[in-house]
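Complex shown without one protein chain; remaining protein chains in place.
Naming follows writing order (A, B and C), and every chain is counted from residue 1.
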Amino acid sequence: MTDAATSVGEYTSDEMMTVTAARCLRDGQVCFVGIGLPSEAANLARLSHAPNVVLVYESGTIGTRPDVLPLSIGDGELAETADLVVGVPEIFAYWLQAGRIDVGFLSAAQIDRYGNLNSTVIGPYEQPDVRLPGAGGAPEIAANAGQVIVMLRQTPRSFVAEIDFITSLGFGRDGRGRIGARGAGPTLVITDMGVLKPDPVSHELTLVAVHPGVEVEAVRRATGWELLVADVIEVGEAPTPDELAVLRDLVERTRQAHSG
Amino acid sequence: MTDAATSVGEYTSDEMMTVTAARCLRDGQVCFVGIGLPSEAANLARLSHAPNVVLVYESGTIGTRPDVLPLSIGDGELAETADLVVGVPEIFAYWLQAGRIDVGFLSAAQIDRYGNLNSTVIGPYEQPDVRLPGAGGAPEIAANAGQVIVMLRQTPRSFVAEIDFITSLGFGRDGRGRIGARGAGPTLVITDMGVLKPDPVSHELTLVAVHPGVEVEAVRRATGWELLVADVIEVGEAPTPDELAVLRDLVERTRQAHSG
Amino acid sequence: MAEIASLGDAIGDLVPDGATVAMEGFTHLIPFAAGHEMIRQGKKDLTLARMTPDVIYDQMIGMGCARKLVFSWGGNPGVGSLHRFRDAVENGYPHPLEIEEHSHAGMASRYAAGASGLPFGVLRGYAGTDLVEHTRVAAISCPFTGEDLVAVPSLNPDVTVIHAQQADRRGNVGMWGITGVQREAVLAATTSIVTVEEVVDELSANGPNHVVLPSWTVTAVAPVPGGSHPSYSMGFSTRDNAFYTRWDGISRDRESFARWMTEFVMGTPDHASYLARIAEEHD
Partner (left out) sequence: MAEIASLGDAIGDLVPDGATVAMEGFTHLIPFAAGHEMIRQGKKDLTLARMTPDVIYDQMIGMGCARKLVFSWGGNPGVGSLHRFRDAVENGYPHPLEIEEHSHAGMASRYAAGASGLPFGVLRGYAGTDLVEHTRVAAISCPFTGEDLVAVPSLNPDVTVIHAQQADRRGNVGMWGITGVQREAVLAATTSIVTVEEVVDELSANGPNHVVLPSWTVTAVAPVPGGSHPSYSMGFSTRDNAFYTRWDGISRDRESFARWMTEFVMGTPDHASYLARIAEEHD
């Protein structure tokens, strides 16, 4: 719903965000995908430059090729178009935990400077101001996927100095690292304003790219801490007409399929 | 091959042994079955007084209804006639270990007075006189089945005072019990001469029944230790014509199916 | 052997107040009819276990059936919040709700351990998260490598309730498509109730991932066509996505929720009447 508001030229900032994420996927990679923007990005990649990307959903559908985006993680089309469907205990044990996932997508309500994610509560756990849905598959995706791509709209309320609850491990509250986790953690944070990467040494998220027409200053203002900015800031490439055509086609097909 | 030798009247001692074991199964019980005499007994029960007995083989076939006896634990007919077929890790974890098996059948090369079974080696483990096949599913059947029925031809070489190796736990070398095992253990030992049960207190196997025409003295001579004998010894009921007809029919069908 | 029973009798006979009840179904095959029947029968003090509480537990929590919730993701899939769940946790309405939350992997491991007759499951998870201080996990180290891992306690419900596509006349249950943790939840439970779309002579695999539960692992089978609405049963119905979207508005305030429950659940004698009411409304 923020699309109209943040529209930049002839594409929206959410479209830019989705396209940017899709471009990060290489053909043949195995991706653990959630519902929403990650699902949109992964399927855009599959329908454009990465036809052999393998999409895995926590509902147990492996190698699925939905024609429209699922509204829920368990939509029938995910099963009908999958290479195989397995039970939920197996998807987490044999597939995610075993290290078979190259890229895991995550979103959250809050992220801190070390890429830790909160999808559990706003405020104190015992007496929350807002009770969020909770962990789902996120903690083990964060721990066991080869790398994690975070997709999150950038606002001072979502990019916070002090995270209320660590649902999924980034590099820890002190940024020291990832004891007990095997994956590389959040290597990319893609927002509606630009792209952040953890500093190789300090692990602190650093702005490395902005989307076309976005000022670094605006990104700073949208961040709840003193944002680190790379010496050289890239400007992301706007969505190509082809990318936009495939994405909008997918979204429209989806809208029609799920309406009524 | 011992059949002819031990033939008693118009049925063999192996037939008596099989019929005796079959009679111990109640309709609807879930039985974990191995190849050979146990498979013969369990299928005889299914084809006679216990049509709803559930046969489970360690190959992952559950509720199977073979028309002929399997030669191997993985014969195709076991899968074709099963209610469901599962993988081997699952058959042991979800089905046997979980305590879903009422009766497990076991055999062995050696048994001792406390119902411990050896199917691993004759002689020292490191330098065995005879290397036997080994454990297979037996240790966990002995540990986790509700009760265990042992079927074994009775000779001084199989009923030994000192067992060379405990592959499957009965009541332990000292007869003290079954630490770490949840099932009741060997509640019945059915041989070609009679039936033994563990003493409720000492757990020592006690002769409680002989087959028709078998002298208690002969059973003593076939036992490698000073055999306990119940005050009152029952004499087993000879196979009925119906039982023999069904059993011989099954064996003949099996012979024809597996010949050539 | 499973007994073929009416849903009303099965819930009445097998689900005591205060029981730990797992009603599983991962978006697909959610046993809504059974949940509605528990609401109609006024079940209370239940400990409700479910990976994704979904609208089914939002309704049961809002109607005061639950004393405690054991879960791993409490949202309205593809829509947003579960408002009755939030109202219970944030404001203790209709009464305080104790919660025990896990990750999906943790819940799945708990059910699998329960189905395996083990007291705990082991996984690579929870590490570095604040969940560790707020849920039931323990550190465990590998006796061979010394590596540190996490143990979760097995989950063995008193009663597990699921919805499946088929049962045969002997009570064997067949389902396909996305089957989630239902098999483990049934095998881990003391008692199990399965509502089914149809009773057939022979089970038939009409989709991928055919799962069979033998009759002797199930306590009662109740034929309830459409028993998963607004969830779906692959091969029989499609997910009522519009309803899930409408639920956001219905459940947002206490009065409209109460009105809806009175009209569609308390005001209908059984699931067939509920489905008829839903259909009318669509016209």
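Here is the rule we go by: a contact is a pair of C-beta atoms (placed from the backbone, for glycine too) under 8 Å apart; a residue touches a chain by one contact, two chains touch by 3 or more.
Here the structure is a predicted model, which is why all the values come from computation and not from measurement.
Of C:Arg124, C:Arg183 or C:His229, it is C:Arg124 that touches the chain left out of the display.
Counting the whole complex, the residues of subunit C in touch with the unshown chain are 117-120, 122-124, 136, 138-140, 142-145, 147, 149, 151, 153, 205, 210. Remark: the residues of subunit B touching the chain excluded from display are 35, 58-61, 70-76, 78-80, 82, 84-89, 92-93, 96-97, 120, 125, 128-140, 143-144, 165-169, 172, 178-182, 258-260. Counting the whole complex, the residues of subunit A in touch with the unshown chain are 28, 30, 52, 54, 62-63, 83-84, 93-94, 97-100, 144, 182.
In this text, only the chains that are shown with their structure count from here on.
Counting only chains that touch, the fewest steps needed to get from subunit A to subunit C is 1. The chain occupying the central position, as judged from C-alpha centroids, is C. Put simply, the C-alpha centre of subunit A and that of subunit C have 28 angstrom between them. Multi-chain contact residues of subunit C (touching two or more other chains) are listed as 184.
Shared interface positions of subunit B, defined as residues touching 2 or more other chains, are absent.
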